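I have a structure I would like to understand better, so I am pasting it below and will then ask my questions one at a time.
All protein chains of the complex are present and in place, except for one that has been dropped.
On to chain A.
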Amino acid sequence: MSISSIRVPDVGEGVAEVELVEWHVKPGDIVREDDTIAAVMTDKATVEIPSLFAGKVLSLGGEIGETLAVGAVLVTIEHAGEGRVASAPAPAPQAEAAPAAPAEAPMPKAPSAAPLGSVAPRPAVQAPLASPAVRARAREAGLDLRQLRGTGPAGRITETDLAAALAAPPQAPAAPTGRRREGSEQIRILGLRRKIADRMALANARIPHITVIEEIDMTALEDLRATMNATRGERPKLTVLPFIAAALCRAVVDHPEMNAHFDDDAGIVTRHRPVHLGIATMTGAGLMVPVLRHAESLGPFAAAAEIARLAEAARSGKATRDELTGSTLTISSLGPLGAIATTPIINAPEVAILGVNKMAVRPMWDGRQFVPRQMMNLSASFDHRVIDGWDAARFVQRLKQLLETPALIFMEPEV
């Protein structure tokens, strides 16, 4: 690695000084070649200065508003390859004034010869100037001496400089580098948004959530889904959702405590036999939860068609009250936006909710080697008042088993 400095270029037209108007980088930033590092202003135009190197910005040559001479060091950059001192190329100034009449246009000047020699009387210092003792102390303290300005002869970093730097409080937040934003805006929470707010607050306040996150190998299910989609004919295209719905319906046969409502005022848990599956859906107005009625009775294609219909109805505001109430268990999926893990909030008075996270190919160890597998995490939240962690974990394990061996989903429930 070496360190090079980029100097203020000769922007032409006899300009000897420029004003720093904008930094696009700060120390520690990684820049690529040609990335804009700063904007400087002459009395004629604003000029953006590109980086000549790809590397890490070590130091800045001044603050916004400071005036720098042409040839002054603008930034130092640590990069691979030989150390250099270079003037940034002078790009064509973006003239702010309206184009002048052709007759007044200045003749293009011949490129100024060898700005490098004329502006670089000193060699780029490769390493900070400091005694071995100072260097060793800085290394122990984890301080990069290149960030320090030495007060000794020739810019040597003295013991005192180092002591001052070590005693200094952690660096103040960087000075603002752009235009500040002012003001604020008040928005009244009404309608659906008000309702969502109330329900979320209630659910989060009253229900002690326990969330279990488990990773699922979706490879087999994805193969099945691909095959079914390839032979679907006129039927709707299957997403993962109908399969997860089917797995849930199968799993609650063994875990009836999950498909239930808890009336905490009355102290009664009502277990439901049918699975009315709430499908959390994003609409223009906000989050809505249309209900897939009797999900347990629907095959994948029927479920897919119904989910699509409900989502459309919710989004277009045509969903009936019936279609938006009565769910016994809810699925929340952010689809391709999904994250590695979420912590879903239970749709009260239900006692469980399943969050579906993003699927991705990840390397998995099969005992001998890493193999690429379609992996997806499930985040399941439970009402810890009525569901113990042990049951929550067993339920999630059952879901995992069903999804990883999808044939099990479609076997007759052992009632």
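What we mean here is this: contacts are C-beta pairs under 8 Å (C-beta built on N, C-alpha and C of every residue); 3 or more make two chains touch, one makes a residue touch a chain; residues count from 1.
Convention: contacts and distances are computed from a predicted model.
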So which of "Phenol 2-monooxygenase", "Iron chelate uptake ABC transporter family permease subunit", "Dihydrolipoyl dehydrogenase" or "Multiple sugar ABC transport system substrate-binding protein" is the UniProt name of the chain that got left out?
"Dihydrolipoyl dehydrogenase"
Answer key for A:16, A:30, A:69 or A:127 versus the chain not shown reads A:127
What residue numbers in chain A mark contact with the hidden partner chain?
121-123, 127, 129-132, 135, 139-140, 152-156
